[in-house]
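The complex is shown incomplete by one protein chain, all other protein chains being positioned as in the whole.
Let's look at chain A:
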Amino acid sequence: MKATTTGGAAVEAAAPPSKARRRSRGEELWGWLFVSPMLLGVTVLVLLPIVATFVLSLADWNFVQGWDGIKWIGLDNFDKLLRDDLFLRSVRNNVIFLLAVPVYMAISMILAVVIDRHVYMKGFFKVAYFMPYISNIVAVAVVWQVLFHPSNGPVNQMLRALGVSQPPGWLADPNYALPSIMLIVVWTSIGFNLILYMAGLQSIPRDLYEAAEIDGASGWVRFARITVPLLSPTSFFLLVTGVISTFKVFDIIAVTTQGGPIGSTSMMVWYLYDTAFVNLKVGYASSIAVVLFAFVLLITLGQWAAQKKWVNY
């Protein structure tokens, strides 16, 4: 092939139209061939299932009944959802859980600024704060469950030693279970947010700070007027992915509380899982899936609309 390099180019230049058409037909074929494995996988494993989810949400059906057991009941499942206390509680817990997102974003942003400019041993801190993110969430959840053990756990023993006579039961207490899980999620999420904020800081020109300093702006003013606005694209990205990820919280609940005690940590995905794979109500679970999909879709579409307004580029 190599020997014909120049000759090939000459032929190409003088190629008659029919050859060009054949070439573009070749492009069509190769294009489809290259993308077809991906297309096939996405069609079979995502597109068909999402259509099936919408169809099944209109049915009353149990796994064990077989296809003959399907009853089509229109929108009854959604009607039932609106009056299902545990579902409404799960949605409410999801909404409460959103509070964790700004909390870990704020901590991460401050940590990023401090680590980036104002400390020694940068590399060590990056790794230390990132460790929880890289660790297996199941193992992390199990460790925290033991640390939070109501009677013997190190956390409560320390609190008692500090004079707290009635420390909370953490994951075992309906009033504290959800905040405890949020605390663990904040703990695991800081690393990822921190890394992205540090990357964002690299793109802020240094002369901005120098100019502000010459104008007499204090450290706080520089942070509020330069750093925060110029990090807004990163913040926006983290906010959207963070909000979407709270709607997908599952692993940590499955490992620690299984939605309990008394439904206090039930979230939408946990309730979906419980309905589908423990209670085997396929139709009802599918209607929860449709609601979940709608939430994520709304956030994603809202993101596009809001991006232009709020983000300083």
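Remarks
Rule of thumb we're sticking to: contacts are C-beta pairs under 8 Å (C-beta built on N, C-alpha and C of every residue); 3 or more make two chains touch, one makes a residue touch a chain; residues count from 1.
The rule we apply is simple: contacts and distances are computed from a predicted model.
For the omitted chain of this complex, the UniProt record lists the protein as "N-Acetyl-D-glucosamine ABC transport system, permease protein 2", which is one of "N-Acetyl-D-glucosamine ABC transport system, permease protein 2", "ABC transporter ATP-binding protein", "Sigma-70 family RNA polymerase sigma factor" or "Glutamine amidotransferase".
In the complete assembly, the contact with the undisplayed chain comes from A:130, out of A:78, A:130 or A:223. Set against the missing chain, the residues A:45, A:82 or A:305 yield one that touches it, A:45. Where chain A meets the missing chain, the touching residues are 1-2, 4-5, 8-9, 12, 24, 27-28, 30-35, 37-39, 41-42, 44-50, 52-53, 56, 63, 111, 114-115, 118-121, 125-132, 134-140, 142-144, 146-147, 149, 152-154, 157-158, 161, 187, 190, 192, 195-196, 198-199, 237, 241, 244-245, 247-248, 250-251, 254-255, 269, 272-273, 276-277, 282, 285-286, 289-290, 292-293, 296-297, 300.
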